[in-house]
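Left out: one protein chain. Kept in place: all the others.
Which chain is which? They are A, B and C, in the order written, and residues in each are numbered from 1.
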Amino acid sequence: MIRFLTSGESHGRCLAAIIDGMPYGLKISEKDINLELSRRRKGYGRGERAASIENDIAEIVSGVRQGRTIASPITILIKNRDWQNWSEVMCLEKMKFDKRFIMPSARPGHADLAGYLKYDSEEIRDILERASARETAARVAVGSVCKKFLSEFGIRITSYVKEIGGIKARNVNIDIDKIISASEQSPVRCLDSAAEKNMIKMIEKAQADGNTLGGRFVVVVSGAPVGLGSHAQWDNKLDARLSLALMSIQSVKAVAIGAGFNASELSGSKFHDEIYYKKGIGYLRKTNNAGGIEGGISNGETIICDCIVKPIPSLKKPLTTVDLKTKKSVKAEAVRSDVCVVPAAGVVGESAVAVEIAKAFTEKFSGDTIREIKRNFSAYRAYLAKR
Amino acid sequence: MIRFLTSGESHGRCLAAIIDGMPYGLKISEKDINLELSRRRKGYGRGERAASIENDIAEIVSGVRQGRTIASPITILIKNRDWQNWSEVMCLEKMKFDKRFIMPSARPGHADLAGYLKYDSEEIRDILERASARETAARVAVGSVCKKFLSEFGIRITSYVKEIGGIKARNVNIDIDKIISASEQSPVRCLDSAAEKNMIKMIEKAQADGNTLGGRFVVVVSGAPVGLGSHAQWDNKLDARLSLALMSIQSVKAVAIGAGFNASELSGSKFHDEIYYKKGIGYLRKTNNAGGIEGGISNGETIICDCIVKPIPSLKKPLTTVDLKTKKSVKAEAVRSDVCVVPAAGVVGESAVAVEIAKAFTEKFSGDTIREIKRNFSAYRAYLAKR
Amino acid sequence: MIRFLTSGESHGRCLAAIIDGMPYGLKISEKDINLELSRRRKGYGRGERAASIENDIAEIVSGVRQGRTIASPITILIKNRDWQNWSEVMCLEKMKFDKRFIMPSARPGHADLAGYLKYDSEEIRDILERASARETAARVAVGSVCKKFLSEFGIRITSYVKEIGGIKARNVNIDIDKIISASEQSPVRCLDSAAEKNMIKMIEKAQADGNTLGGRFVVVVSGAPVGLGSHAQWDNKLDARLSLALMSIQSVKAVAIGAGFNASELSGSKFHDEIYYKKGIGYLRKTNNAGGIEGGISNGETIICDCIVKPIPSLKKPLTTVDLKTKKSVKAEAVRSDVCVVPAAGVVGESAVAVEIAKAFTEKFSGDTIREIKRNFSAYRAYLAKR
Partner (left out) sequence: MIRFLTSGESHGRCLAAIIDGMPYGLKISEKDINLELSRRRKGYGRGERAASIENDIAEIVSGVRQGRTIASPITILIKNRDWQNWSEVMCLEKMKFDKRFIMPSARPGHADLAGYLKYDSEEIRDILERASARETAARVAVGSVCKKFLSEFGIRITSYVKEIGGIKARNVNIDIDKIISASEQSPVRCLDSAAEKNMIKMIEKAQADGNTLGGRFVVVVSGAPVGLGSHAQWDNKLDARLSLALMSIQSVKAVAIGAGFNASELSGSKFHDEIYYKKGIGYLRKTNNAGGIEGGISNGETIICDCIVKPIPSLKKPLTTVDLKTKKSVKAEAVRSDVCVVPAAGVVGESAVAVEIAKAFTEKFSGDTIREIKRNFSAYRAYLAKR
């Protein structure tokens, strides 16, 4: 069973992750992880930090030997390249530090106040350091290993942006290869070049206003076989598990599977995907409104997860809040920050999805070695071909 | 730790649920459960089965003694009142049955085909019996116990319908008491009487067409304290956990927290909820777009979960599919069925939410006895009053 | 993933269990379960209740259809055949009952006092009803399904008694078939007929004295392949998981794997099992002190779990305790009870072990259908033959 924990504070020494249960014999290197980390940093509208300080380099310090996994837990560290500037504030031991680092008030939209009250914490920094979306770098590291694993079985995962700040891209119906190449080339990971231009303008306007923008991204999983997840118990359903993983991303506020966001407007005869059979291939669907999952089980079509991202709450032109000591109304701290993280959130979403698909995949085809899983998977495909 | 499993087939002997970890001393009776079960059956647009055969009666057969829980697992059974008509088809032992009960083809939109292939099953019935939304009766039974538990601490949960078949209700800003009374009185659980009329017309039209309708419901949690869930690890976030629970409901295809469905259109300065302080009450928000959860932690505001429901896939005027033996194109089985389950899905949603809130609540305030939890909860509220 | 919950009070309406994750296509009937339940009731030294009232009959009320499992959760009910005598004391609703059923003091050796204090309970009965070893009937029901599952793959599980009340049986080195036949024929499940006689005498003496006896049983798993469990993370080790399952049995106070109880006395050169190779069979061990598990992984030898059982704490000649109201020293309630449950505990132990082996087995060979697991398992055996 694949499981993982992440750790690390935004300005701490490092981010870390331990992935337990990755099968034996997966060829993997730090490059595979760093590639995904660099994809996470990109996207028009990211601030300076993402571009420079966050130039993350992952180190694998356990679980991989001689070029492949050895079934023992994989540890990944991502060191904070700016640690020297934070070693006092974030010191392990009690130590004096510049009091300007103490936040006097909680920023709306962050975990600040809820965490401060829940944990009876001395300082909001104790909460915000972990609640920060910086943590998603560790999750992308985990996801990149799962992506590599899935690629051994022809499963590919990518994402693209459908909307930023109200600017909607047209729907395009292209295959995964084209989605990958088009999204990687676009500064906002958008497949519609007309919308792309407007999105960029919108970001520039928001930047000028000291404001931020949300949007919508789609994660696409191509090549997943029929039969991942289960209908039999509520918490085994693949769509439910994907939702947990995606909603746990800091800025995601809504998750849909397939055409879920439009499901309230379409009648049953329009929404559901009719079935046909193609010799040599098997059962297929004419449409894919279900997003590749029916009854909590993958149905062999492309898995589609559609997510809405809130505008990030760190504003240059800050919102009203309360001073924690005086209880008086004040402006929240103005933080240099990103204007729009939707493209990056999509990359994080890919990782969240990759983990859940990898989990479900190893549940179905065993979790011990790449060779064994391939054997079991081929036998299953041979069985499917005969059904 | 509260956890539960449900079991039972749609036309089997009974549905069952075991709830483990419910604290000692909760006053509960079968009436509390039956009330929620009857709410689940209602709603304009339900078919005959819901109204008659599904006249469910829950039996508590363990975990409650002398009027209150005794900390041992609670077992709830809901017998199939129509069992005599299914005792051959669903017989425990191998037995001849009327072959008309064997479905020759998989219905689009159901688990039928994916399950049939995953489980190498002899018959689609082996899958559909468990994948059916009938299972949600067991989940409502579980949720009703959790609702009763939460009510001891002033936490109330209800739901209302925001949209059916494209007919949208106006936004209303009313308190939980009014939501409860208005939703219970409306045949479609809608708070906007103008929209209600159009929704009913829409349902009647769909019925005449042999079609079905989806929609959108909102679950509202009033009285939840600040501090449920955690920002510290991805799978402890309250919003993520709620998403899993809600997306696991058979017809739900999209889940948002708060104003999540609109988050892509609002700028940061519009979306985030400014904070103020009211003496004697504490920290409050001017708006509630966050839906009561920031950073994965409840912030003391009303928790709002917004869900989109697909039109149910059992159509009187059936879709095209494939005969499993001949692989030829055929029409799916026409099933007498509901036209619109959105109001009922909302009631199920309440239960899904109740379970997750109860879990998070017992994690925060201990899980042993109502008396102890009240003691811990009061002490926490006294602490909050001083922060 | 196989998981289960049990429920039910000793004198409640029924015991229940839900088993989630059992693969599709396992042929099973109530007889398979009832056979194991009857084995649990036997054993020289059991009281009247075990022999008569506990004449348990299991009902499968979900998860099985037309003679085989259908991948949906299996629900098993075991009704209390003496319910009419307990319907007032154990009434779901608040109701008057004979106050003689209220225990004025906590019995040493039971959960009584610890539970009474932990749960702030009104009555000790609220605790003892669930803490009772009666619950193990539900666990045997679960185990019997897992045993049936394992038998499909040539894995067999039995138990025998090694010691009762200090009377030790000689070690015998016989194969699983002989262990099964000999243990089933012995009234104390003992393989050494000389010791058996002394054990019976010892039990009779204890009975005359109003006393009880503990002992030691061994669970034997034959046919488990190399490769169940994992060395990679502490909680995945097969021996650790077996220990949890066995120690959770009410009367078990010590668990050893293989020759574990003697491991402190043997030197390394005596304890460890040398390896040899036999063409056509593979790697073998000359001895089996490891009990079939090395490094948390099954090694292909017979898995042996050795358990010590305390004398049951319900004594006819009761121990000293304290009146809960007056705090004065009193004698505990004298309860008609079993004198020795060691043989029965062994049968329960088989079930505890069966569940854990079945879990580990489905993790290794997938958990979806008997047919698929057989395919994966054969392929693994073919691979092993070539290593």
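The rule is short, and it goes like this: contacts are C-beta pairs under 8 Å (C-beta built on N, C-alpha and C of every residue); 3 or more make two chains touch, one makes a residue touch a chain.
A quick note: this is a predicted structure, and the numbers were derived from the prediction, not measured.
Asks: Give the residue, chosen from C:L35, C:I57 or C:A114, that touches the chain omitted from the document.
Replies: In the complete complex, the chain left out is touched by residue C:A114.
Asks: Tell me which of A:G25, A:P104, A:G166 or A:G223 is the one touching the absent chain.
Replies: Of these options, the touching residue for the absent chain is A:G25.
Asks: Spell out, residue by residue, where the missing chain touches subunit B.
Replies: The list for subunit B reads 1, 20-21, 71-73, 227, 230, 232-233, 363-368, 372, 375-376, 379-380, 383.
Asks: Which positions on subunit C touch the chain that was left off?
Replies: So the residues of subunit C touching the unseen chain are 5-6, 105-106, 108-115, 117-118, 120, 127, 130-131, 139, 163-166, 206, 209, 211-216, 226-227, 230-235, 237, 239-248, 250, 253-261, 263-269, 271-277, 279, 283, 285-286, 290-291, 293-300, 306, 308-313, 315, 317, 319-322, 327-329, 364, 383-384, 387.
Asks: For review purposes, identify every residue of subunit A that touches the missing chain, sorted by number.
Replies: 3-9, 12-18, 20, 24-25, 29-30, 60-67, 70-75, 77, 90-95, 115, 118-121, 125-127, 129-130, 368-369, 371-372
Quick note on the criterion: only the chains that are shown with their structure count from here on.
Asks: Expressed in ° and rounded to a multiple of 5, what is the rotation angle of the C-alpha superposition of subunit A on subunit B?
Replies: Angle of rotation between the two copies: 180 degrees.
Asks: What's the call on subunit B versus subunit C, same or different interface residues, using the half cut on shared numbers?
Replies: Since more than half of the residue numbers are used by both chains, the interface counts as same.
Asks: Indicate the whole-number Å distance between the mean C-alpha point of subunit A and the mean C-alpha point of subunit C.
Replies: 44
Asks: Find the geometric centre of each of subunit A and subunit B from their Cα atoms only, then give the gap between the two centres in Å, rounded to an integer.
Replies: Each chain's C-alpha centroid was found; their separation is 26 Å.
Asks: Please output the residue numbers of subunit A that touch at least 2 other chains, ranges allowed.
Replies: 227, 230, 232-233, 364, 383 - these are the residues of subunit A that touch more than one other chain.
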